[in-house]
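First up is the structure itself, then whatever we jot down about it.
Note that one protein chain of the assembly has been removed; the remaining protein chains are unaltered in position.
This part shows chain A:
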Amino acid sequence: MSTALTAGAAASPMRPATARRRLSRLADQVHQRALGATALLVFLAVGLIVFEVVRGSAPALGTLGWRFLIGTEWDPVADHYGALPYLFGTLVSSALAMVMAVPLGVGTAVYLAELAPPRVGAVVAFVVELLASIPSIVYGIWGLFVLAPFLRSLVEPWLIAHLGFLPLFQGFPFGIGMLNAGIVLAVMVVPTIVSLAREILLAMPGSLREAALALGATRAEGLGVLLDAARPGILGAAILALGRALGETMAVTMVIGNTNRISASLLAPGSTMASVIANEFTEATGQLYLSALTEIALVLFALTVVINALARLLVLWTTGGRRDVAGSA
């Protein structure tokens, strides 16, 4: 809009174009270009990240090839690198987190968008924002010193005693492990789901709810109609949260146990792609070792970028390209 206005002013017949006006138009262009150049730096920043990660992992890509992704042996001494246990750990811990976080997050979002009295809603929304602002390391220390003993002494023995017939709950109650990581991750990504799903619900046309209520629907049935319309966007919010969970590093590193085994049990310790990088990168001696860790970063990067791009598209699609909603998470 403002650009159009300037164009009009520049073509105004009131005054002939003087040198000063030409100068002013030049200044406008220079200003716009300069601002535009800073915007283009975003591409440079992303490009540098991609370039460095790809360059760093080139030796491992060349030497190990596809075996890297399916190998289960991680032996830096013998220069054998297989990243499957880490891929597995990342996927399992994130999936576990999503199982807990999605229902909790969507329920809270519905409460905030539709049910809450304004004052209560404001308090809950504020708490959710605070939760999002807590540094990862603080979640980690809490998971390690508070949640782990609690799981070890109470929850996990109970699970083993009562649900131990399932392979999911067999083994020894360590306290740290997949279950702990899943719970901590769930708490960490819930704010993402809540704030985005809430924005999406608020962006839905009010006529949906009104029509449902006018037809005699109960409040819950009206919510059903609303959720139906918002479904792709809420799916997007969940996928975005999944992206966060996949890349989360510090908290997971502290509570997952850091062993490179693949176990069916949720009580067993494991590792994720992010946690192995955090644990071993500074100590990695040898070019191939460092390169293998960088390749894990590359895989993680590719995974999160694809997931994020997909989630953003879903959210944009549901909200009809409303920038404020898409930008809110």
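Going forward, a residue touches a chain if its C-beta (ideal position, glycine included) is under 8 Å from a C-beta of that chain, and two chains touch if they have at least 3 such contacts; residues count from 1.
As a working rule, contacts and distances are computed from a predicted model.
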Chain not displayed: protein name in its UniProt record ("Phosphate transport system permease protein PstA", "DNA-binding protein", "Methionine synthase" or "Tripartite tricarboxylate transporter TctA family protein"): "Phosphate transport system permease protein PstA"
Options A:Leu87, A:Leu159, A:Val190 or A:Leu314, residue touching the unrepresented chain: A:Val190
Absent-chain interface as seen on chain A, which is shown: 1-3, 5-6, 9, 24-25, 27-28, 30-32, 34-43, 45-46, 48-49, 52-53, 55-56, 103-108, 110-112, 114-116, 124, 126-142, 144-146, 187, 190, 194-195, 199, 216, 218-221, 223, 240, 243-244, 246-250, 254, 274, 277-278, 281-282, 293-294, 297, 300-301, 304-305, 307-309, 312, 323-324, 326-329
